[in-house]
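The complex appears here without one of its protein chains, the remainder shown in place.
== chain A ==
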Amino acid sequence: MFRRIASTVPAQVGRIAAASVRPSIVGPVRTAAPAIPRDGHERPANAPSLLDHYNKPRNVGSMSKADTDVGTGLVGAPACGDVMKLQIRVDPNDNTISDVKFKTFGCGSAIASSSYLTELVRGMTLEDAAKIRNTEIAKELCLPPVKLHCSMLAEDAIKSAISNYYTKNPSARKTDLGGTSAPLPKVEIETVTEPATATA
């Protein structure tokens, strides 16, 4: 709310007042609303979350790709040339994510998005983790519109990791289906392709 008022006021004042008067007027407005930094970019009030994840990314690292209980997701954004690797270790007893690591080579928002995602999915069941939407990440980190694709990349990464885990452990999914539907081959095929369609 403050931001909106403050950003319109200097603009109007600027139109009326001469340029030389401007600094003295802009000064007090800035102190009243520190939300507007000098570079003119809007910075959301709770951006510390973004900065915190960027400055101190959580769960950076790698796990052995060869482990059968590890699912690896590797995704890239062609528009900016980012690459993101996300690995999950799955507890086969209850299909929950017991450990998670990531490595992102990209901009700050991509790093923060993947860092936040790792905290989010730890302890989740694969089913729940597959339901995470990029909007959740973008909202938490207050990503600006031009950086929304970073959160999409994180969403793709977890989906890709889950699908990799299922590829390595086809039985993990079959057990899931056992309770709810007949083990028809057709059903299984549909379910296997599900992550891909959900991503599109």
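As a convention for this text, contacts are C-beta pairs under 8 Å (C-beta built on N, C-alpha and C of every residue); 3 or more make two chains touch, one makes a residue touch a chain; residues count from 1.
In this text, contacts and distances are computed from a predicted model.
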- Could you check which of "Trafficking protein particle complex subunit", "DNA-directed RNA polymerases I and III subunit RPAC1", "DNA sliding clamp PCNA" or "Co-chaperone Hsc20" matches the UniProt name for the chain that's left out? "Co-chaperone Hsc20"
- Task: Identify the residue among A:His53, A:Lys85, A:Lys101 or A:Arg173 that touches the chain left out of the display.
- Result: A:Lys85
- Item | Of A:Met63, A:Ala77 or A:Cys142, the one touching the omitted chain in the full complex | A:Ala77
- Of the residues in chain A, which ones touch the absent chain? 74-83, 85, 103, 105-108, 111, 148-149, 152, 156, 199
